[in-house]
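I am attaching a structure below and will ask some questions about it afterwards.
Only one protein chain is missing from this complex, and each of the others stays in its spot.
A and B label the chains in the order they appear, each numbered from 1.
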Amino acid sequence: MDKKRLVMVRRDKLPMYLRILNPIIFLIVALAFSGIFIIMQGFNPVTVYIKMFGEAFGSASGLSASIVMGIPLMMCGLGVSIAFKMNLNNIGAEGQFAMGAMASTGFILFGPKLPGALQIPMMIIIATATGAAWALIAAIAKAYWNVNETIITLMMNYVALLLLNYLCYGPWKDGSGLNLPYTKKIPATAYMSNLGGTGISIGFIIAIVAAVIMYWFFNYTTAGFQISVIKNSMNAARYAGINVKKNIMTVLLLSGALSGMTGAIQVCGSIHRLQPTISNNAGFTAIVIAYLSKFNPLVVILVSIFFGGLAKGSFTVQTQGVPAQIATMIQGSILIFILVGEIFIKYRFARVGQHESINKAE
Amino acid sequence: MTIFIAILASTIIVATSILYATVGEIFAQLAGIMNLGLEGIMLMGAVTGYLGVMQTHSLGLALLYAIFTGVLMGVAYAFLTVTLQTDQVVSGLAMMTFGTGLSGFIGKPVVSVAANMAFGDIAIPGLSSIPVIGPILFDQNILVYIMYFIIPLSLYYIYRTRYGLLLRALGENPAALDAAGYNVYAMRYGYVIFGCTMTAIGGAFISLAYTNFWNEGMTGGKGWIAVALVIFASWNPLTAVWGALLFGGVSILGNYIQMIVPGVPSQIIGMLPYVLTILVLILSTGSFRKKHIDVPASICIPYDRENR
Partner (left out) sequence: MSEPILEMKSITKSFAGVVANHDVNLSLYAGEIHALLGENGAGKTTLMNVLTGTYKADYGQVFFKGKEVSISNPKHAVELGIGMVHQHFRLIPTLTVTENILLNSGTCPLILNTKAMDEEISKCSQKFGLQLEPAAKIWQLSLGEQQRVEIVKLLYRGAEILILDEPSAVLTPQESVEMFKTLRKMADSGKAVVFISHKMNEVMAHADRITVLRAGESVATMMAGEMNQDELTNLMVGHELPKLEKKATGKVGDIVLKCEDISANNDRGLPALKKANLTIRSGEIMGIAGIAGNGQKMLAEVITGLRKLTNGSVYYKGTDISGKSVMQRNRMGISFVPEDRLGMGLVPNMNMMSNVILKKYGNSKFSKKGILNKSAIQTETEEYVKKYDIKNAGIQREIRLMSGGNQQKLLIAREISGLPDLIVVVYPVRGLDIGATEAIHEIVLQQKERGAAVLMISEDLEEIFALSDRIGVLYDGYLSDPLITEDTTKLDVGRLMAGIGIGAAKEDEKEVTA
C-alpha cells in the first residue's frame, strides 16, 4: 500500500488569469491583515481605506500629489531593478540617492556659476556620476573578489547619510534665518518646471522615459540579453563567452547611477535644497516596489504611483487621528503576503507515493 | 576622570542595546538564515514593551510582551524563509518595512506619553564600589547583567556542546545533517525564532532601559548595526562584544568629541564602524583569500530536500 503524501511540485504552466489574480488576491489579504491592526487602534478599516485611496486617486489634485510622492520612488525603483534583475542585491540605493543629492546641490550652491539652461542638466550629470561612484566599491568587490554586495551597499548607506547629516548641520547650513539643518535654496533657475499647473515636476517625464528605455534595453538589446543569461545561469554565461565581470560592474554602476540621479531630481523638482531627510527612505521602499513589480520597469512606475498614493493618503487620514505610519505598515504587509502568494505561482499541490521521488530521473 | 567613567558606562549601555539583536542574529546566521529585518523587529519589541508597561505597570510583564512579539515575528520569518524558501534579502526587508510601519502605527497613542517605569540601575553591593570598574560594569540595569551571562553561555553553547556543533554544521552543510536524520527545518525554525526574540528584547531594552519613552524609529538604525556587527564579529559572540563596544563607544564619543579633539565632526567618527565593517568583510571573504573560512556556507541558500 503506497501511502500518498502531499507535496508541492513545480508548475509547468500558469494560466494568465491566475497570474494576474494571484497578486490581487494577496493584495486584498494584506489589506485585510493590516485592517486587524487598524481595528485594534479603534478605527474602521473600511472607512480608513476608502478615505485614503479616495484622496490619493479619486481626484486630480490627489493623483498629482500621489505622483509627486512617487517620483523619487520610481527613479530609485528603476535603479534597484537593474541590479536585482541580475540577482545583485543593491540595497544601497538610499545612500546613492543621498550622495547624488549632495554632490549636485553642493555643485550648484558652491561651484562655478553656470548659465541657467545648463544648471539642471549639469546637476543631473553630477548626481548620476556620484551615485555610480558610490556603488563602485561594491561593484569591484563583487566582480573581482566575489564579496557579498548586500552588506557593502548597506554600509555605504550609513556613510552617505552621516556625511549628509554633517553637511546639513555643519558647513553647508543656511546661516540666515531659522536654525534648521537646511542648506540655502538652490537658485530658481535650477528649479525643475512643472507639468501644466499640476505641481508634478518634469522629473516624472524623466522617470517614464527612463522606464521605457530600460524596458526596451532588457528585452530588445544584446546587452540586456547577456544580463538575462547571467541571471539564469552563470555557467551558461561563461560557456557562451559572456564577460561576467564586466556585466556585474556595469549593472551595479548603472544601478547606482539611477539612484544618484534621483537625488538631483528630488532637489531640483521638489525640495529645492538639501536636508537630512532628502531621501526619506526612498531607497528602501524602492526595493519593496522593485520586487513587487517583478523588476519590470513599466510596472515599477505604476507601483510607485500606488505607493506614492499610500503616502499621500496616510497624510490625509492623519487629520482624523490615524497614524501616518499606516502607509509603511501596509507596504510591508503587501510585500509579505505577495511573497507568500508567490509560492502558489511557482508550485501547486500534488499527491505522490511515499517512495516516489518528485524528480524525473534518479 | 568622571567624564571617562560616564562615557564608558554609557558605552556599555549602548553596546548592550545592540548586543541582544547581534547575538540572536549570530545564532540565526550560524544556522544559515540571514535576517535583514532586525530594525523592524527591534522597533516592534520596543513598542510592545512600552505598551506593556503602560497597560500592566509591570516591567516583567512588559518584557514578556516583547518576547511574545519576537516569537510571533520569528515564526512568520521562519515560515517565509524556511518553509516557503523565499529569498532572504527580500523577506528581511519586508519584515523591516512591516515592523517599522506597524510599530509607528500602534505606538502613536503613546508617543511622548511618559511611562515612568524603567529598568533602573541596580548597584551590585561590593562590586560596584571597585574604583573605576565598579561604576562602569556593576552599576547597570538588570538587562545589562543578563547580557553578562548571555555572552559566555552563548560561547559555551556554540563551541562546547553537541548542539552547538550541530548548529555550526547546519549552517555549513544542511544536506549532510538531513541525510543523517536530523530535522533541518525544525532546527532552523528554532534558531530563527530565538534570533527574533532576542532582537525584540533588545528593542524593549531601548524603550525601557536605555531611555524611557517611545517614538517612532527610536532604535535609530541599531538593527542595521547589529546586521553589520554579526559579520564584523565573524559570527563569534565574544568578538561581537568587542565590536559592540567599539560601535557603542564611537557613537557616544561622537557626542563628546568636540571636547577632546575640537574640529573633528562627530559624524565622521560615526562613519568609522561602517567603513571598518566593509574592510573586514572584504578581507575575510574576498576570493583572493585561499579559503573562505567564516561565512556559513549555506547562508541565503534555502534548503530544499528534493533538490539536493
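As a working rule, contacts are C-beta pairs under 8 Å (C-beta built on N, C-alpha and C of every residue); 3 or more make two chains touch, one makes a residue touch a chain.
Remember, predicted model here, so these are calculated numbers, not experimental data.
Here the chain not displayed is in touch, across the complete complex, with A, B. For the chain missing from the display, the contacting residue among A:V48, A:V229 or A:I287 is A:V229, taking the whole complex into account. Between the chain not shown and the residues B:A179, B:V264 or B:I301, the one that touches is B:A179. Here the missing chain is touched by one residue of B:I7, B:A169 or B:I268, and it is B:A169. The set of subunit B residues touching the chain not shown comprises 159-166, 168-169, 172-173, 176, 179-181, 291, 293-294, 297.
For subunit A, the residues in touch with the chain missing from this view are 12-13, 220-223, 225-226, 228-229, 232-233, 235-236, 238-242, 355, 360-362.
To be clear about the criterion, only the chains that are shown with their structure count from here on.
For this pair, subunit A with subunit B, the centres built from the Cα atoms lie 27 Å apart. Of all residues in subunit B, those touching subunit A in their complex are 36, 40, 76, 80, 84, 86, 89-91, 93-109, 216, 221, 224, 227-228, 231, 265, 267-268, 270-271, 274-275, 277-278, 281-282, 285-288, 295, 306-307.
Remark: subunit A residues 7, 37, 40-41, 89, 91, 137, 141, 144-148, 150-152, 154-156, 158-159, 162-163, 165-166, 170, 284-285, 287-288, 291, 323-333, 335-336, 339-340, 342-343, 357-359 touch subunit B in the complex.
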